[in-house]
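Note that this complex is displayed minus one protein chain, with the remaining chains in position.
Showing chain A:
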Amino acid sequence: MTSSPPPSSPTPALLRAVAVGVLTAVLAVMAGRPELLVLGLPLLAWAVLAVVRRLARGGADGTDLASVRVRSTERSIAEGGTVRIVVDTPDASQASTSGSSGSLLGVTVPLPAHAALTPPRGSRADAGSVPLTVTARRWGRYEIGPIHVALSDPLGAYRTQTRLDPVMLRVTPDSSLLEAPPNLPAPIGVAGVHLSARRGQGTALADVRPFQRGDRLHRINWRVTSRTGTLHTNATFAERDTDVLVVADTLQDVVAPGLEATAETSLDLTVRAIAAVSRHYLGIGDRVGLYDLGSRIGTLRAGTGPRQLRIIVDTLARAHRTSGPVTRVQKVGALRGSTLVVVCSPLLDDRVVAQIGELRARGADVIVVDTLPPSVGDLFSPPGAGAGRDPQRFWSEAWALRRLLRESTVRALREQGVPVTLWEGPGSLAPVLLSLSRAASAPRMRRA
């Protein structure tokens, strides 16, 4: 992005140099002492160099200062990543090699929310080009700018200023690899990596049984055959893929009172959990879809492979963080039986809880990932966390009560067979998935 600044104008420094130089000349003439000219010579020489340089560059009309441009090394980075933004003049490299000294640039960038700038206050001056680095602390869309640029000749005698359009930066959520077992309670596909309860083509040994017509010869177990004297063959479990539906509850974006600027919100945790779950299951070949109960993220049809992961991550990065609470719940539509449904929710809305019950009733294997930040309703938060807190209001206490009320919802869900696990990073889902698959393969009591 390039911008041509308006014509430059003399600075107070040039006027100062000329004024003091002329004053010494007047004093020298009036006193009849030519040696007094020595006093003003350096300033006059400084002013002459500035004017000659400007005229030599054809800038009598103030157009001697080149246009400025802004470049960034990346347009899209991951959460916690760093991007380098460089403001420079297009002839900066030529100027340095030809000895004509590039222009001085003073760059000021307003500090974007949830990002760190280097230098810390986003202001830097240099000759030719000015690099700034931005480190994004959270996912989302960042607008770095508008960038205010003061441009002057190398002496600082002529100056102009311009404003560059903001650099748009997309920060994708941190999709750290989920630590979860590949086995699922009930895979529903035809081929994949999940062990199903049914026998079929696979690698995991299920049983050694007598050979039957139609069995593959390479599956014959020769040790058992030689010991028993009859042909035996290895039976294996079938390996299948499955449908995973990630349901996002974006009806609210909750953050601990007083910590709005620094603490992570429920939407932050939801987005990170969705990214990690999607990456995990897409990585092992499953079909993953995304359903948004609110309207901050949007809904995506199920798909497979790296392309689907890219689509999901891009969609998450475009989520609307700033819009207010969403009132209308978009209910999940048709669903294949035994679909693994991962609901990422702070569990604050009864309509979401009802939706979870409905999904369970439809035969889906539902896991709830609790994305209410631990700092919400935590009365024992570290000192300083409640800075700026209004002593007349009791938000923390109110949230603590709300968290206690929510416990009954969590308990009720667990009693209905819906595991609820707190999102604490990549290791959050492993115990839940393991217990689900064990429960699915456990012997059951036959009803009379």
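Here, a contact is a pair of C-beta atoms (placed from the backbone, for glycine too) under 8 Å apart; a residue touches a chain by one contact, two chains touch by 3 or more; residues count from 1.
One rule holds in what follows: contacts and distances are computed from a predicted model.
Novice: According to UniProt, what is the chain that's been left out of this complex called? Choose from "Fe-S cluster assembly protein SufD", "Histidine kinase", "Aspartyl/glutamyl-tRNA(Asn/Gln) amidotransferase subunit B" or "Lactate utilization protein".
Specialist: Looking only at the record, the undisplayed chain corresponds to "Histidine kinase".
Novice: Write down which of A:Arg33, A:Arg163 or A:Arg393 is the residue touching the left-out chain.
Specialist: In the complete complex, the chain left out is touched by residue A:Arg33.
Novice: Where the complex has a chain not shown, which of A:Arg159, A:His232 or A:Arg272 is the residue touching it?
Specialist: For the chain that is not drawn, the touching residue is A:Arg159.
Novice: Considering the whole complex rather than only what is displayed, give the residues of chain A touching the chain that is not shown.
Specialist: Against the left-out chain, chain A lists 11-13, 15-17, 19-20, 23-24, 27, 31, 33-46, 48-49, 88, 92-93, 96-99, 101-102, 104, 106-108, 119, 121, 123-131, 150, 152, 154-157, 159.
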